[in-house]
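A single protein chain has been omitted; all remaining protein chains appear in their positions.
Now for subunit A:
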Amino acid sequence: MSESYDFLFKFLVIGNAGTGKSCLLHQFIEKRFKDESNHTIGVEFGSKIISVVNKMVKLQIWDTAGQERFRSVTRSYYRGAAGALLVYDITSRETYNALTTWLSDARMLASQNIVIILCGNKKDLDADREVTFLEASRFAQENELMFLETSALTGENVEEAFVQCARKILNKIESGELDPERMGSGIQYGDAALRQLRSPRRAQPQGTQECGC
């Protein structure tokens, strides 16, 4: 197995039906637009290793069905997600209006510390735009989200969205704001050696099984 990485992050892709969640994931992983695609029923998966600030990070991405009806099913998979792409369609105000619900779901069910990037997808369809960049970036600011406009069709900002989100998580780990050891953080070490390197900094009161010497 040539798969080696320093961290594994669990990511979610959420947002209304038809906003292009699966296409974003496909563009990120395969680097091309999936023109003929099925809509997602339940949950789909994807994974990719990316390099972020000298670290190899494996993203394990859970792509969820967008229809309201499936929420009862998909919600149960929010638990333990470290990051999320919250997707709306810039040509559909309705998908933008739904963001608050998605956001509160994610914060409540995944974790308070989940790092979320807002993605205004279908940037290529600027002529049909219903949501301005300014409006969405204000929303992002108010809700402490990162924000990008993306195009799963052209690939613009797609990789960036995932990378930025991962970078922020890494920063939070470095600063100690996020503790990968905590249950449900959505973060795992890729390598046991790394764990040993990192853990001495934290004095854990009950970390008895941590040390093997």
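One rule holds for everything that comes next: a residue touches a chain if its C-beta (ideal position, glycine included) is under 8 Å from a C-beta of that chain, and two chains touch if they have at least 3 such contacts; residues count from 1.
The rule we apply is simple: contacts and distances are computed from a predicted model.
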| item | value |
| --- | --- |
| The complex's invisible chain, by UniProt name, from "TBC1 domain family, member 10b", "quinol--cytochrome-c reductase", "Trafficking protein particle complex subunit 6B" or "Ras and ef-hand domain-containing protein" | "TBC1 domain family, member 10b" |
| Among A:4, A:51, A:76 or A:100, residue touching the chain not depicted | A:76 |
| Touch list for subunit A against the chain that is not drawn | 17-18, 35-39, 41-45, 47, 60, 65, 67-70, 72-73, 76-77, 94 |
